[in-house]
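Every protein chain but one is kept in place in this view of the complex.
Chains here go by letter, A, B and C, matching the order in which they are written, and residues are numbered from 1 within each.
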Amino acid sequence: MSEAGLHQPFAKSTLPQEPLTDRPSRRGDRLPPMPHEWIDRDRIIDFTFEGTHFWGYAGDTISSALWASGQRILGRSFKYHRPRGILSFANHDINALMQAGEKLNLRADTTPLEPGMTLAAVNTIEGVHNDRASLLNAFSPFLPVGFYYKAFHHKRLFPFWERLIRRISGLGQLVPTTPRIRTAKRYDFCDVLVIGAGVSGLSAALAAAAAGADVALVDENAQAGGSGSYQLGGELALAETTHQLVQQVMHHPRIRLFTQTVAAGYYTDHWVPLVDRDHLTKMRAKAVIIASGAYEQPAVFRNNDLPGVLLASAAQRLIYRYAVKPMHRAVVLVANTDGYRAAMDLLTQGISIQAVVELRSDPIANPWIAQLRSHHVPIYSGYCIYEAKTNPAKDGVCSAVICPIDARGIPQTGFSQAIACDGILMSVGWAPTANLLYQAGAKLRFEPSLQQFVPDTLPPGIFACGRVNGVYEFAEKIHDGQNVGVTAFEYLNNPLPSNSCPLSRLPSFTPPPLHPAPFIPHPKGKNFVDFDEDLQYKDFIHAAQEGFDNIELLKRYTTVGMGPSQGKHSNMNALQILAQITGKSPGEVGTTTARPFFHPVLLSHLAGRSFTPKRQTPLHSRHGALGAKFMLAGQWQRPEYYARSHSSRIDCIQREAIAVRQRVGMIDVGTLGKLEIRGPQAAEFLERVYTGRYANLKGGMSRYALMLDETGVVIDDGVIARLGLDHFYFTTTTSGAAQIHRELTRWNTIWQLDCGIVNLTGARSAINLAGPHARHVLAQLTDCDLSSAAFPYLAVREAIVAQIPVLLLRVGFVGEWGYEIHVAAESTPALWDALMVAGAAHDITPFGVEAQRLLRLEKGHLIVGQDTDGLTTPREAGLAWAVKSDKPFFIGQRSLEILAKQPIQQKLVGFRLDPAFQATPPQECHLVIEQDEIVGRVTSVAYSPTLKQFIGLAYVAPEMATPNHRFNIRLSNGEIVTAIVTSTPFYDPDNQRQKETIAHPSQVAA
Amino acid sequence: MPLRLLKFAFSREYPETRMFRQPDRLQSSYDAVIIGGGGHGLAAAYYLARDYGMTHVAVLEKGYLGGGNTGRNTTIIRSNYLTPEGVKFYNESMRLWQDLSQDFDLNLFYSNRGHFTLAHTDAAVRTMRWRAEVNKHYGIASELVDPETIQKACPLMDLTCAGHAPVLGALYHAPGSIARHDAVAWGYGRGADRRGVEIHQQTEVLGITVRSGKVTGVETNRGSISTSRVLCAVAGFTPRILRLVGLRSPLYIHPLQAMVSEPMKPWLDPIIVSGSLHVYVSQTARGELVMGASLDPYELHATRSTLEFAEGLAAHMLDLFPCLSHVKVVRQWAGIADMTPDFAPIMGKTPISGFYLDAGWGTWGFKATPVSGKTMAYTIAHDRPHPLIESFALSRFANYELVGEKGAASVGH
Amino acid sequence: MNTPLRLSPIHDLLQSLPGNWQAINGMPVLTVSPPTTSPLILTDRSCLTRFGVKGANAADWLASQGLTIPDRPNSWCPLPNPSAGIIARLGLSEFLIEDSLSSRLAPQLAMACQTPPAKVYPVLRQDLAIALSGPATHELLQQTCNLNFRALILADRPILLTSLIGVVVTLLPGEHNGHPFYRLWCDGTFGNYLWQTLVAIATEFGGTITNVEL
Partner (left out) sequence: MKLIPCPINGLRPVGEFVYGGEVRPMPDPNAVDDDTWASYVFNRTGAPGVKQEWWCHSPSNTWFIVERNTLTDEIMQSYLYDEMRTI
C-alpha cells in the first residue's frame, strides 16, 4: 500500500535514473490523494539532502518530502547532537534546520520545497547520519543544567575552553559572499485584521466583513483552514465545511487573505508586521482579532525525541495536507479528546494502531473510543509511555515501553511491556498561542476547568476567538468567531475607551485539552522538555533545587524557551513542572513575557530597501565635475577638497588655501542654515535667543551671533544681517540648521512675539567668494558699488549679480576680502558658472571644507563642535566678547551668571610650533600634558602655508593661557611636542585684509 | 572535560544546593537596606558583607533577582571612556571583572573579545583620538586604528557601509569584553547570601521614612523595616524611589532596546560599535548576534518593543555586514534606561542622611556592576563617598560641575 | 556658456533621457509624450511658478489679492479660472500658490509681497515639484509613505504634510483619467535622492518618466 503514490509521478517525472533503491522506505510513504491536499502531484521537484537525491511534489515542505521518502533523521539537536525528525511540523521543529547555500537555519517543516535545492542539516560534523558531535550525547551525564556556569572558568584555561565551545556552538553557517538583499517593504491598512485563518478566524473574518468591515486575514500556512482541515477524527465532512468557509473568504470582496504570512508581532496602536516569504508588510488595523489557535505540547518521557515520535497534530498535517504516512504502525499516547481524533485519522488512512495509551485512568467518554475498540485497537487507560526504544538503524522508534501510572504520576515499571511500532503520537495537551495577545497587553488567567490560560482582560480593539480563547470544539469555534467578528465591527464605530471588551462566554464543558502533568520521570533521563536546548525533565528539578524556582529565573538558568522556537513546545511544560515542584497552580506560577518576534524574521525583510536620505546642494554636479572628494556633514554631501592628479590630499588643500590668500577662491556654503525673521519684535526675539545685541544693529549691517543652551553651553553660531527695521536674515551652522529652526519655533510658540521665522535653508543657497581679487571678480557681474565706503566690511546689500537677485554679505570667515552670496537655489548654478567665467582671468579656485578650515584657523576663528564640546562655555572658548550680559534676558544668561562665580577649568588659546619644527606634528585631540596630568587638548591644528609653520587651537589650564607660554602636547606615540601660546588671529591680526589698501599677504602675517 | 563536572555523573543525589535562600519574613530592622536586587544592589551587598563585615543587610527586590537591566543589556564591558573620572572608574571595574568568575566559583563567561568603536566622520575620528589619548594616559589599552586594521579583525565588514558612511577609522580597545549577564547577579547574590545578607524577592518598597533629614526606615508590601542606611540601586525606577523621599534629579527615563539573532556558527570575534549607524553587536558563545542601537526617542517607563527599532537596526546591520541578509532575528527586548545630562552616573550621598544613591546608569550600567558595588559599599560603610565616585555626586548639577562623558557617546555601550 | 537662471533641482538627472528640451518659465524642460499605458508616470513640474506666504494675516492678505482661500487647514482649492493652478493651505496659516503653465499669479503675488504687511511673511519656494500618476501610484506610495492614501476623500481636497522615504513632503492627492494623480513638493536639496529613489522603485513596476506633459 505504500506504493500508492508512486506509479503516477514516476510515469511522467524527470527523475534521475538511479531510482532511490538504497533505502527501501524511500520508495515512498505517500497516501492516495486527500480531498484538499496541498501538493501538486503533477509537479515533481528534485532536490538533494546531505548529498543524496530526493524528490517531492510542488507544495511539499522539505520535511514532508523527506518524510514521504522515508528519511527519518532530519537534523541533530543543539546540545547533544541527538538524531531528530519531525516533532511539531508547525514551524518550531528547531532540530530540523537546513542549510541551503547562502540560506541558513531554514525550517524544514515549513519551508516549501524548491527545485534543485541542495540541503544539509545544520550543526553536524560530517553529516546528519554520522554526526561525530553526537559524542556529546555520551557525555550528557556530565553536563547538568547550567553546567557551563560550573566549570571552565579557571582564569588561565577559560580561553581554551571558550575556543572549544565556540567551535561547536551555533547552528547554520554564514556564507561570507552573501550579497545584500534589498526587498520592498510596504505599509498597508485595514479595518479588522484577523490573525489565523482556522475555523474561528475564517468565521470572524466573514462576520466582520459581512457587517461592512474591510478585513485582512493572515495565516502562516500555505493555505487557510487551520486545524479544521486536518483535525478530523476521520470525519471528512468537517474538512468540507472548512473548505466552504475558505471559499467564502476567498470570494468575499471585503476580505483580503494573506497565506504563508506570519503576523510577526503586535506593536502599539494595532501595528502588525506581516511577513511573507519575500516581503514585510506593516499593517495598521483599527481592530485586531487574534485567532491564532494553540500549540500542541509534547509528553515528556524517555526518548520522546526519537525520530518517529510526533505530536499528533503533526501526523494529521502530514496526512491531510501532504498525503504522507507519518508511520505504519503507531502507538498513540492520549490525554485529551483530540488524541482519539488523531487515532481515528490514522485508522481511516489505513495506518495500524498498536495501542492507544491513555494517561488518564478514567477518561471522559467520547464517541471515538467505541470506534477504536470496534477496530480492535487496545486502549490502555491509566498508562503512560515510559520510554521509546530506538530501532537498530538508530533513525527511529522500534517500540514503546508502556506501564501503568499511579495517581501521583509515578510509573509502575514493574508492569511495563513493550509494544512494537515505528511511530508514536503524542496528544496530551495544548497551550494557547497567546504570544500576540500578551504583546498587545492582554491579561490571561488560568482556567482550571480547561487547564488553559484564557484571556481575562483585553486592551481596546483587541479580540480573541477559537482555541486561543479556550474554545476547542469545531462548531463552537465557528460560533465564537462569528461573535467576535461582529463585536470587532461594532468596536470600529464605537471604540471603547478602556479595557472592557467582553470575552466570549466560556465554552460548554469539555474535557480539559491539557493534561496537567504529562511528565514521566526516568532514571536515565533523556525525557525532553525543550527540544531546542535539549533540556530534560530533571534539569528543571535541579534548577529549582538550586534556587531558580521562579518562572523567570528558571527560564534564565535553564534557557528554556530561549532557543529559536521561543518556547512554543516547552514553556507550558516548564511552567507545569515548576507548578508541580512548588505546589502552586499554573496561574500562580505565571507565564514569562512573550516578545516579538512570533517567528524569527530575516534581517533583510526588516531592513527592506533601506532608505538613506542624502542632501545635496544645487552645485553638486559641478563639484563632481571638478573632481571633488565628498565628505558627509550630517545628511549633506560637501566637497572636502578637489582632487588633482599627481597631488596628495594635503597638497590639494594647501593649494586651494593659497589661492584664496593670493588670488580668489570660492566655496559652496549652501549647507549653512539660512533663516529669515520679520516683524516688529524680530530684534527682540533674536536678542533673546542669541547672546549678542541686535536691536542696535544698523540696517544693511551684520554681526556675529552666538547661541547657548539653557545651561550656558555654546551650541551654535552664525551671522545676523539686518535687512530692514523689522527684517533680519541669519545663518546657523550646517549641522545645527534643522534643530535650531525647530527650537526657535518652539520659543516663539511660548513667547508669542510679533515676528515670523521662515526657514530658507533649502530654498536659498550660498557661495562664499573670497580673496584679494574677489571684488574684481564680482565687480564684473554687478552694478552694485563694491567700494569700501559704499559697502564696508560686515555690510549687507541686496544686489543683482549676473542678472540674478542676490544678497551679498561682506564677511571675513576665511580672513580675506570676500562676499557670501546668498541666492535662490534654482539660480545657484548660473551664479557659480558666471563667477567661474568672471574669475577665470584671476585663476579662481573652488575650495573645499578642509581649505576653509585651514583658512579660518589662520584667522583664529573657532568652529562650534570642533573647538567646543558639550560643556564649553563662552568664557572658556574666548567668546565672552560676544556675550552681552547686560541684556535683560537671553537663553543661557542666568546660568552664565552662576558660572561666572566659579573659576574656569580651561581656556581656548592659539598656539604655534617652532617654525623650524620638522618632526611629526600633533593632531587634533592630542592632549596637553603638564607634570604628567592632562590639562587640555588640541582642537585644531594645521600647517599654515602662508605663515610657514604649524598653528592650532588648544584648551589649556587658565594659568597657561598667556602669550608665549610654552606647553607640551603629547602625540599618540608618546612623543612630546612643545607649543607656544600665541594670540589670535595668527594671520592678519589687524584686519588689514578688509581694508581698501590691500597689502601683500606676507606683510600681514603675524 | 573539566574534572569538576564529574560529580554530576557520579552523584546519586544532585550535588547542588540553593544559590540563595528565600527568607520567610523580613526582620524588623537591618543595619542597611538595599533597594534593588539587580547586579548593582547585590554587588553592594556582597562587598558590604565581604569587605566591611556588614552582614545584617536586606536586599529588597520588587520582582526577581537580576530581572531589571542586569538581565536586559547587551553585556558589553569596556573602560575606554572620555573623561578622567570615567576612565578611572571603569578601569577599576575592568580590573574587578577579570577575577569575578574565580571569586564566585561561577563561570560568568567573561570573554575578552576586543572592542572597535567605528568612526564614520572626521569629527568621530577626532573624538576617538581624544578617547584613545585619555585612555592611554591612565594605562588603558586603547588606540586609534585605520580601516585596514578593522578589516583584518573583521573581514566580513563592508567598510563603505553600503556607500553611506565609509569607515574612516576606529577606536580599538583590546580589553573590551562580554559576559553572561544573569550569572553576574547570581554570583553576587550567592556571595552575599553566603555571608548572611538576606535577599527578599517580590518585595516592593512603598515608602521610606525620613526624620529630621535622616533615613529611619523602609515600608514594604511585606512590612516595615527600621534602618538608618538605605541604598537605592534601582536604575530606571530611581525617580519613583526619589519621589518617596522628595528628592529631585536630572534623571530622565527612556527605553533602550536590543535584539538577538538565531544562533549561527561563530564568525564575529570582536565587539563592533558604530556611533553614526547606531549599532553595536557581538556574537555570544551560543552563536547568537546580540545587537543594540540608540535610545528610544521619547520618555517611557515600559519595556515594550517597537518595530521601527528592529527595522532601523536591521538596515544598519546590513550596511555594515551585507552577508547577514539571510540571518533571522529571534527576539526583541528592552530595558529602561535612567539617563543623565552628562552621561555619567549619579552616585554617593544625598541631601538625606543615610540615603545613598546609585543611579544614572543609562546605557552604561552593566559594565560598572563590580565597581559600583565596591564603591557604594565603601560609601555606605564610611558614610563618605569613595574617591572614585566623588565627581559623580548628585550635587554636581546644582554646582554646574558636570562630568562631560556625553562628548564620547553617540552610542554609549 | 550661459547657464539658465532657473534650473530644476533634478536638472542633471534628466540629462540622459530622450526628449526635447524647451524653456518654460525660464527653466529648461524636457518634454516627452507620455506613454498611454504606463503603470506609473513620474513628471518633473519644478518649472511651474510658485509663491509661498505665511503668518497670522496671510489669509486676509491673500483674500485682499482677490483669491479664494481654502477654509480648512491642509486643504486646497483651484485658483480662479481660466487658470488651473492651485492654492494650498499648509497647516493653519501657511499657503502655497502654484501656477499652471498658463498663469502667472505667483510672480505677481511675490511682487506684491515685497514689502509685506504686518504678520504676513513671504516664503521663498524653490521646491522639487513632481507629479506621480498612473494605476501603480498607490503601490509606490505604499512602499514609501506611512499614510493610508486609499482612505482619503478627494472631494475634501486634502493636503498632506508628511514624510516620504525620510524626506519632508507636501502631497496633493487627486485623480486623472480614473487613476491616482499626486502632486508632490519637497526641499530641492533632497531632490536628487528622492527622485532617484522613486524612479528606481517605479522602474520595478514598469514605470516611466515623462517630462513634461502638464
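The working rule: a contact is a pair of C-beta atoms (placed from the backbone, for glycine too) under 8 Å apart; a residue touches a chain by one contact, two chains touch by 3 or more.
Just so it is clear, the model here is predicted, and its values are computed rather than measured.
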| item | value |
| --- | --- |
| Missing chain: touched chains present in the view | A, B, C |
| Candidates B:Arg21, B:Arg95, B:Lys214 or B:Arg240 - the one touching the absent chain | B:Arg240 |
| Residue among C:Ala118, C:Leu161 or C:Val199 touching the omitted chain | C:Leu161 |
| Contact partner of the left-out chain, one of A:Lys79, A:Arg341, A:Lys555 or A:His741 | A:His741 |
| Among A:Phe49, A:Phe78, A:Phe142 or A:Tyr267, the residue in touch with the chain that has been omitted | A:Tyr267 |
| Where the missing chain touches chain B, by residue | 238-240, 242-243, 248-253, 297-302, 304, 306-308, 338, 341, 397-400 |
| Positions on chain A where the hidden chain makes contact | 267-269, 271, 282, 710-711, 741-742, 745-746, 749-750, 752, 759, 889, 893-895, 898 |
| Interface residues of chain C (partner: the chain not displayed) | 73-74, 90-92, 146-147, 160-163, 168-170 |
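Everything below uses one rule, namely that only the chains that are shown with their structure count from here on.
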| item | value |
| --- | --- |
| Computed distance of Cα centres, chain C from chain A, in Å | 34 |
| Centre-to-centre distance between chain C and chain B (centres being mean Cα positions), rounded to whole Å | 51 |
| Where chain A touches two or more other chains, by residue | 185, 282, 612 |
| Two or more partner chains touched - positions in chain C | none |
| Complex interface listing, chain A residues touching chain B | 78, 102-105, 139, 141-144, 147-155, 158-159, 161-162, 165-167, 169-181, 185, 265, 267-268, 271, 273, 282, 538, 541-542, 545-550, 552-553, 556-557, 564, 566, 595-597, 600-608, 610, 612, 631-632, 711-712, 865-866, 869-871, 895, 898-899, 902, 923-927, 929, 934, 937, 970, 972 |
| Contact footprint of chain A on chain B as seen in their complex | 1-2, 4-6, 8-9, 14, 16-22, 63-67, 71, 84, 98-99, 101-102, 105-112, 120-123, 126-127, 129-130, 132-134, 137, 143-144, 155-156, 158, 162, 164-165, 180, 182-183, 186, 201, 261-267, 285-287, 304-307, 310-311, 313-315, 317-319, 322-333, 341-342, 400, 402, 404, 406-407 |
| Contact set on chain A toward chain C in their complex | 184-189, 282, 284, 609, 611-618, 620-621, 636, 670, 676, 678-680, 754, 756, 758, 760-764, 803-804, 824-827, 829-830, 832-834, 837 |
